Each structure stands twice: as structure tokens, then as C-alpha cells.
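Here the complex is missing one protein chain, while the rest keep their positions.
As written, the chains take the letters A, B and C, and residue 1 is the first residue of each chain.
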């Protein structure tokens, strides 16, 4: 059920125009794979950040690959704001769907549970709500006096992320990063790059199984060593802060961004 | 935050009249602890089976401890129907809230997420729905032409279950029995009996952490070796089918039930 | 020459036929024959080099592809990742309604069964639901169930992509015609003819005078049931497996 492919092949399997779900920075799409998407000039993506985006998202925006961005935030962490994102906001070159983290999770949970919507507390009075036509204020069906928000289901076509390990059956270890599990459950397909591929089933050890995404959700796996560089991989290796800083400085101008992308290609 | 107590003390900490959430048979309240509850003549329980009940629930019903039973099923598995349950249904001595498994999970998920209700597909046309005043048919707020069921949140006062292992900090390993995690998240308190207590934190091993219920949810832990006997403990030891059969035969009459409870006390 | 195919073995084999083409089948609690049928399809496909079948047995440690707890089965069904499931039923009626709760009036049913389990949900979301009831009698196959745990058909205001696919008993096999909301007799098992079925079925159905006989497993398939499948069943159904014919 799971195809084992090269990173290049995986990049080719992601079509322009699709709804692409990305995990947070330290589990997000491998930056090297993102560079392959940029190289093949992918366009018109609807990117869903689950629930926030980092350097990967900024790179995709900088390369003109993103039509719609649904996110609770885009940030380079200690390296500051995301320059291509800020520029695209000013230019109006991307369609923005600002969100708040738990509403993204609620939308993904709706897709995971196969329901068209989910209720969520809070949010009323926030301008975030005003700007979303796929969120509504309704009343609690069991108490008319309480107003409550409902958000639509979010079902990405493809969830793309980088994880420590898969096995040769297609199971993928995510550990306690359950939001990545949620993203995979909610999406039609999951494409995963991994540091290593185990010959032994990851489901064999009952103590570990709880943190494993079963192969039934995993459409493709590609091995990509150190694939989390430079944004890091949770519980495996830290981010390369200097490299992210270098990116942040370069991307302050469109020209600097282009130079960074071209110059760093060989390093990927 | 987590109290470490004796099983006797834990049984005393569960008051008559509370809403008690129980996991399925092979992770359910330790039958030995249930016997302690019966010994102290606990009464008026509102038992929530998450989502089905077994011998433990049948014993509580047989002992007259249950006022309301909310469940998708009560069964002794290979040993057949639950005799005290069937008798109580006929007598009308318990208030029944029949459910269907995913609706119980939806109600617990609502409590976990702090929302008053959850939508759920299916169910419309089932008589189960007709009998529940805490479920409603509403329309999809994003598509008026679709009818959909909403169920109220289910928040037990106490979740009670038996698990393989806790650590001395109060973290409890549940492995992939995520529905037990859901039950604990949804409940105000979790009381857990365990086979063993580890000196090393169960969160230390990142590979295992995904299957660990953090101590913030765990109000009390009691060690009770072989506490799952005779209903078994998932991935640890199987049920004692002969003993459950013995119970099933004995409990066919109220007298037989009394004899079983009294006779087997010493074995517990 | 080995012992002749038993009634249960015929049902297990028939289940494997009804599952042909599925990628993922799940089996609920207390369902040894459906579990065996699903395992048999998996084994036959492996033997013949056909597509891999994912079998998820609830309550099993070994035959369990889920890692998210019992709710994952229901989520998986809602996501469209589950192709087939089984439902039993104390009563099943001619519109495909299933009663897992009890006879007579609710709530104080004179005969009470365990309860509805996940039926009221999975029946809507799993494309191929196979109704399985060993007992073929006027008591189990009724004109109208006393309590609808899960309805066979639904109007278009309700989301539904699943429903009854077939009804298998120890005497016959029916298919379900969703448009008509009726069963159709497909075949009778060895030892039964259409008159037996008519006399012991409480509801109306199509193709009453069906002459087809339910196909029997060949020798190698029977050997697979008595060998590998029986072993695989032992984990969750030790008593059932122990009562099956087989070596040792």
C-alpha cells in the first residue's frame, strides 16, 4: 500500500494546485524536498500549516508556489519574522486564511472523524473569525443562550512531513508528535521523508506502537538523511540556527532569496 | 499531584453517586477493586462504559451499585451475555442509556476538547437515537440540506482502569489503547491500578512517551498485581476464560451471583 | 481423505468470497467466523500473489493495524479507509434493519442482548457490511425488528455511503439490493433447498426459488482453514479455535 520512492520521485508526485498539509518546523517537509518542489516550479498550492509554518513555508512563498495560505502563524523562531511571507502579505500575492492553532486542529479533527464541522470554544470577538467564511457562529444545540463557533473540516490532499523512521511495511514512527498523526489521519494521502528505514516492524514493540502512524495512512516513503536540516527534527537533532539566520538575512530581498535558493542547492 | 495509595484506599475514594467511567474489559477496573467497591456497598453509580462493559460492570449491577448505565454493550465475550445486566434490564432496576461506540467516543472527545457537543455521522434512523434526550438531530451549519446528529459531552467524575505500569511521578503507560487515554482526558480525575511502579520516568524514553498518560491527569495510583484477573490485561496476559465462564454460570441467578462474590473474595 | 467441510468452514469460506477485492477489512468483538473469513482471504491472496489485504481484528494484539485506540476504527471508516465490516444481530429484517438490543419493548426487554456496539455508525460509513447470523430461523430473520440498532436504508438528507452488502446464515446466502431495500436469495448451502429457506425466513425477498448451491472450499483451501487460520484465531478465540477440526 505504501510506495517506497526517491525524494525526487516524491517531489514529482505532488501536483501544482493541490492542498498541501505541512507539520510544524521541526517535523515539517524536509527543506531539501521543498527545494525540489521549487526547482520543478510547483504552483498554486493551497498550503495548510498544522498549525504554524516556518522556513519551508517561507521558501515556498518566496518561490511563488503558494496561492492560498491557511495558518495560525509563520515565523522563523529565534531568527525572527518570515520575510517572504511578510512581503507576500504586503503585495497581496497570496490569499490569506489566518487561523488560530486549535481551530486548525478542530478542522483537521473534523476531517479525521469524517464530520463536516467541529465546534470550538473561544474565538468570538477575534477579527480572525470575521475574515473566515468557512467558520460560523452558531448556538449550542443544548443551550440556546450560548454562542459558539463551528469550523469546517480541513482535508489536505497530501500531508508532507519529515520523520525519524519508517519500517519496510510503511509504518512511520512519530513519537508523541500527535499533531502530525492528526494531520496524516485528516489528509487523503501522507508522503513522508525519513532518516532511516527499519527492517523490523515498528508495530512489533507494543511500547512503541502508540507513537507509530500505521501504513494504511502512508502513501509514500522516501529516505532522506539529515532531511530536517536546517530546521531540525524533534528529539533527533536541533535546528541549525546559523543557517536559518543566514536564510532570514538573505530573504529580506527577493534577489537575496533567489541567491540563497540557488547557492544552497548543492548543500541540500 | 498523583497520590500513591492502597487499592483499599482507592476504593474508599470513589463515592456513591458519582459518574464512573470504565474502560473496556481488558483494561477495565481491576475486578479485585470492583469487589472492594461492592464490599463497601457503593450505590447509585452512573457508570459510563467507554465504550462497552464486561464482567466488572455486570458485577456492579448484580450488587445493586448501579443507578444509571450508559453503554454501547455489556457482554462477557466468549462466555456469552451478561446475566446481571439482562436481569436488571428486565426488572427495570437500572436506568438505561443505550449508545453506540463512536457516539460514546464523540461525547468523551467533546469533554476532552471542552466543547458542549460533537457532531457525528450515521445514527439517524436508529432507535438508539430515539431514546436519548442528550442527543439531537440538527443540520450541518455549512449545508442546510444535511441532517446530522450532535451528542452532548460526557465528563465522568472518575475514570477507573487497570494498566500495566506507572512511574513514581504518576505517569501511566497505556500503549496504543488510546481510548483509555481519551477517557482519562475527558474525566475530572483518573484512578489507576497498575501491575508495577517504575522508578524511572516513563517519559524518559521518547519512543515510549506517546503511549504514556501524563501525571497531570492521574489523581491516584495503586499497585495491584495481577489486577486484571480474570478479565485479562491487553498485551500483558490473557483473560482466564474458565473463571469468566464460572462467573457467567453462577450469575444466572441472584443467589448464584451472591455465592460467587462471597466465595471468590479470598481469591482476589 | 480429510474430514468433510463443516457448516462453519463453509461459512468461513463464503465470507472470504464476499470480501474479494477489499483492501482493508475490520472485524468486531466476539466474531470468530468473520475473523476467520478475513484471515482466509488474506492467506489466499498471499498464496496467489494477489493484492495485500489489511485485516484489523478488534481486541487482537497481533492482527491490529491501529495505533490510536478503539476510536481509530470508527475514524478510519469515516475517512473511507475501511472497505468491509461485519454485523450480527439478534434480529435482522427484510429492509436490512439490525437489532442487537433485545426482543419486545424497550427499555425493559424480556430478552436483552449486549447492545448496539458500533452498528448505528459503521452501517452508514462502511461500503460493504456483511450481515452474519448463524441461526437461520423465523426468530432471527423477522419481518420487522423490535428495535432498530442500525437501519438498513436511509433517505437522502442523511450522509450514507455504506450499508448491507450480503446476509450469510448457516443455511443460505442473500445479497442486498440497496435501491429496492430488499434481500435477494443468492444460494442455499448444501443440505438446504429454497423451500427450507422460504419456510425459515420471516421476511419477503427476491429470487425465492433459487436453485444455486453455495460453492464449497477445495481441499487446499480447507487445509488452510484447518492449519494457518485456526492458529491465527487462537489468540482472540481460543475456545472457538479449539473446537475447529484440524491437526492436533
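The rule we apply is simple: contacts are C-beta pairs under 8 Å (C-beta built on N, C-alpha and C of every residue); 3 or more make two chains touch, one makes a residue touch a chain.
Remember, predicted model here, so these are calculated numbers, not experimental data.
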Statement: Contact partners of the omitted chain among those displayed are A, B
- prompt: If the hidden chain were put back, which of A:120, A:203 or A:250 would touch it?
  reply: A:120
Query: Among A:48, A:103, A:194 or A:224, which one is in touch with the chain left out?
result: A:103
- line: Absent-chain interface residues of chain B come out as 1, 111-115, 181, 185, 203, 206, 209-217
Task: Would you write out the residues of chain A that touch the absent chain, in ascending order?
output: 24, 26, 51-52, 71-75, 77-78, 81-82, 85-86, 89-92, 96, 98-103, 105, 109, 120-129, 131, 145-148, 176-182, 234-235, 238, 241
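Just so it is clear, only the chains that are shown with their structure count from here on.
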Field: Central subunit by CA centre of mass proxy
entry: B
Centroid-based (C-alpha) most distant chain relative to chain C: A
Task: Return the distance between the CA-based centres of chain A and chain C, expressed in whole Å.
output: 40
- prompt: Counting in whole Å, what is the centre-to-centre distance of chain A and chain B, each centre being its mean C-alpha position?
  reply: 36
Query: What residues in chain B touch two or more of the other chains?
result: 109, 120-121, 146, 148, 176, 178, 235
- request: Provide the list of chain C residues touching at least two other chains, using ranges where the numbers run on.
  value: 61, 66-68, 74, 78, 125
